[in-house]
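Omission of a single protein chain aside, the complex is shown with its protein chains in their original locations.
Right, chain A next:
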Amino acid sequence: MRELSLHIMDIIENSISAKATLICLEIIEDKNSDILKIIIKDNGCGIDEKDIEKVKDPFVTSRKTRKVGLGIPLFEAACLRCEGRLDIKSAKDKGTEIEAVMKYSHIDRAPLGRIEDTIMSVLLYPQVDILYKHIVNEKEFNFDSREIKKVIGEDLTLPDILQWIKQYIKEGIDEIGGGVY
């Protein structure tokens, strides 16, 4: 994938398939210690303990349409080639947490890309809420789709509203100087 935001989207699609209704996305750009960290947490159905080591294997998938699942292995490969790692923690019926760590300045690290596009596409699922926190050094931007739903009602899937959310997030990320690279 060309952008990390596409990996994030792919992982969130897994969460949604696992019937998650709340997704917490946290991006930490710590330039002082040269670390980029992405944490994706959901309240979906979780992964069985016996399967948790297997999900990094590309030939393991819960899907029925074909026999390979590349989402997690691809993301892990992206981390490993930047001196990083990918950890998965999961509790059955409670949810899953994925933590990806990369060396911020590594030459092979893909840019974060358009996080706002990823969030917008997630919000097309009416049943899903997203809590997004982006930290760049000491600056922070927060977005909570539940707050928006308080103002506008439950249906966020209208194009005008999604456009507003996209702009809002874009401005927020720009303000803290996030995702530049």
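Going forward, a residue touches a chain if its C-beta (ideal position, glycine included) is under 8 Å from a C-beta of that chain, and two chains touch if they have at least 3 such contacts; residues count from 1.
Throughout what follows, contacts and distances are computed from a predicted model.
A chain of the complex is left out here; the name its UniProt entry carries, from "Amino acid ABC transporter permease", "NAD(P)-dependent iron-only hydrogenase iron-sulfur protein", "Multiple sugar transport system substrate-binding protein" or "Chemotaxis protein CheW", is "NAD(P)-dependent iron-only hydrogenase iron-sulfur protein".
What chain A contributes to its contact with the hidden chain is residues 1, 6, 9-10, 13, 17, 63, 65-66, 69-71, 74, 117-118, 120-121, 124-125, 148, 151-153, 155, 157-164, 167-168, 171.
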